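Handing you a structure now.
One protein chain omitted, others in place.
Every chain is named by a letter (A, B and C) in the order it is written, and numbering of its residues begins at 1.
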């Protein structure tokens, strides 16, 4: 997949207390091919505090409308500036970047558990859609601090069953995702995970104990996003590897996490 | 006049090829007292290229509507970012700053010639209004490269007669302001001037030759705007003086210009 | 929390915006034995997240200060320190002696690091011998608190700080400005009349933090940190790196009320983190 630098236009926006959904449209050319788990590097010129691009995972791609959807947690100067963008803002992005989630072969229908915590649910929508389209059976296990974090649920519902948890019990099961009873049921063929590191470690531990296939998506601090600066390295069984290029998605067996 | 740091709201905007008019309203409190020739320091957070505030002269104050009008030439990153502000933008300004134009005594009606070049016409609107209100007879001599530069004329007209020049002849007399025949007529009692330095030097030379009272407004590059950093100094007969504090308005006799 | 010399005038420039008694103190601008007109205009250029200045110690001289400024600033309900500059050791000494006679000035900040004046002190500030000669000479005649402001334009600022300490400094403040330059490509001319000038503002903060960290490990006297501080968070970073106090400089130009906001913000941080004494933050970086 060829990486491109492309100007998009902000055509729709939806805001939650912690996050914002940005729908960016390509007016001129079709969007580049991209796969679930890949990310984009977004230029944020509107703030003196954002010198570097902001890496944001691909939430969804609507190929017909030439729309790239980003689900962004308002956490720092850059993401807050993005949330303040008025409609029609011209947004410069580099994409697709990074190594995507590994999809099962279409021939064998598999049960896939997609586990997302906080803003980590972002990449799972496009992943769920692709799995659903290929005839697999995605199930979404989404966790947050409170109901405020569990967003875009009507979108997720289109592609699979939802299992929800919140730490404060304001929606779904009270507790962390690992407390959800679905994990006590029949084992999935694959686990895809994205979220805060402690949550991913817990999910990886579950997978390791059950001997399940599991991929996680990391978000190490990065500069270039294209494997040039070597800043975002993760310590893997093959040594330091760039999260932006050889990740963000890694199989848990590649990582040297204590699990 | 007490200087204040105050948040205003952009309520109206009008754009020309080279300039933009920004009307900023105070929602909460009345605007501070300010006099013609004073300026404001505008914070421009929306661009990484604008670390310092931008000094902009007061174009007009509509006290009833609590509006401060700024007429801004789109010349650099800061002023272009200002021109891109959407309506409702919260704008942080420090004002009023600097030493204003000297108004004649209200008791004696004087003929005042207000000479503006390019964006230098900005401070003359509020000055013209104040002169007009006090019963003086302001006449505006406004010059630009082309008709595009001669803006807000319907506003100026409310307070006095207009004499126009353009370098390309697209409006008014073709040539510089000093070529306008009004300068060959009866001498005004006072000349107030603002514009590019060569134009102000030419006007100052005219005033000196005729022995006329003349004030000019300088726009030396400045940082603080309140007399603390000593960056914007002008060489005067009393030594280095801060344009932001002891100016921007100086009588030509205070300056060491070669006129 | 102090306001940095050369960025706060004589304090009165800011009284419309803040109450000076809310500050730990102010350091009034560089004062020299003889009056100085400073450098020619232009003296300032904006840079990415910072600015260059080349003011060149414009001031009316120490005698004018004593006679006309001191009576006013001595009334302030805050500590007033005087930044002392010079071209020769004798100048520094003479100037320091005159300030010492002023009851309400508890300390001077010796500026051995101004990059904008030929013989403006930076020559003293970039070698251990140079700094020892000035600090030692002033120490002999000046018996109140002697703060020495260090230049960052050196290979090892820790060595310079140790030399200042050995020569009798009571504290060091750092960093002064980094020597920089700005060019107008269209006009093919430098943007400052002096070609080079001193860089300050947010852009220098990473360098300043590093130097404070290095110096705090090297000396026993208090370190006062400055360089790009514009928020309480910035200030706390300097404390964690080893500063006992901080100065706010260029940020005063952007927000004339920033100094008070930083004071309040540090209080909030301490409350939020259950810290009783701000001083416990000094050097509390967990490596």
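To be clear about the criterion, contacts are C-beta pairs under 8 Å (C-beta built on N, C-alpha and C of every residue); 3 or more make two chains touch, one makes a residue touch a chain.
In this text, all values refer to a predicted model and were calculated from it rather than measured experimentally.
Trainee: Among A:173, A:231 or A:259, which one is in touch with the chain left out?
Mentor: Touching the chain that is not displayed is residue A:231.
Trainee: If the hidden chain were put back, which of C:26, C:52, C:102 or C:147 would touch it?
Mentor: Answering carefully, the residue with contact to the hidden chain is C:52.
Trainee: Using the definition of touch stated at the top, determine which of C:15, C:233 or C:279 touches the missing chain.
Mentor: C:233
Trainee: Give me the chain A residues in contact with the hidden chain, please.
Mentor: 2-5, 43, 48-53, 94, 220-235, 239-240, 245
Trainee: Counting contacts across the full complex, list the positions on chain C that touch the omitted chain.
Mentor: Counting over the whole complex, chain C touches the hidden chain at residues 47-50, 52, 126-127, 153-155, 178-183, 185, 187-190, 195-196, 199, 201-207, 209-210, 213, 228, 233, 236-237, 240-241, 269, 284-287.
Going forward, only the chains that are shown with their structure count from here on.
Trainee: Counting in whole Å, what is the centre-to-centre distance of chain A and chain B, each centre being its mean C-alpha position?
Mentor: A distance of 53 Å separates the two centres.
Trainee: Starting from the mean Cα coordinates of chain A and chain C, work out the distance between those two points in Å.
Mentor: 47
Trainee: How big is the gap, in whole Å, between where the Cα atoms of chain B centre and where those of chain C centre?
Mentor: From the centre of chain B to the centre of chain C is 35 Å.
Trainee: For chain B, which residues are shared contacts with two or more other chains?
Mentor: 48, 50-51
Trainee: Can you tell me which residues of chain C touch two or more of the remaining chains?
Mentor: 49, 202
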